[in-house]
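Report on one structure; see the data block that follows.
Heads up, one of the protein chains got dropped from this complex, but the rest are sitting where they should.
Let's turn to chain A:
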């Protein structure tokens, strides 16, 4: 039994659990454009950047995805709560419009659910 290794290992586990599963704050605020859409631009590269989008309830949302890598993993984005999906060809802008939402949070993921993003709807 080596106390040093054990303690360091358990601490590391704690840090990992907190970092990946702990409560997450923040997120980038979508800006409202002239036509009333709350717009958020999302860069797709091994995940979504930003991955937490804060929007207001009751207003339509427009996402603009740009995928800047060729890996096959994130070639499609899915909004499970909205029965909506879009293919993201590398290097092109793709617009996805969502209807106004009630407060709460909604996920969007790649086709396999590995890369994840969240829409946080506030009042």
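We adopt the following convention: a residue touches a chain if its C-beta (ideal position, glycine included) is under 8 Å from a C-beta of that chain, and two chains touch if they have at least 3 such contacts; residues count from 1.
Keep in mind that, in the parts below, contacts and distances are computed from a predicted model.
A.B. asks: Leaving aside the chains you can see, what is the UniProt protein name of the one that's missing? Options: "Peptide/nickel transport system permease protein", "Cysteine desulfurase IscS", "Sarcosine oxidase subunit alpha/sarcosine oxidase subunit delta" or "Copper-exporting P-type ATPase".
C.D. replies: Its UniProt record gives the name "Copper-exporting P-type ATPase".
A.B. asks: Just one of A:36, A:58, A:91 or A:104 touches the chain that is missing; which is it?
C.D. replies: A:91
A.B. asks: In terms of residues, what is the contact footprint of the unshown chain on chain A?
C.D. replies: 1-2, 5-6, 9-10, 12-13, 16-17, 19-21, 24, 26, 28-29, 31, 41-43, 45-51, 66, 68, 70-72, 75-76, 78, 80, 83-87, 89-95, 109, 111-116
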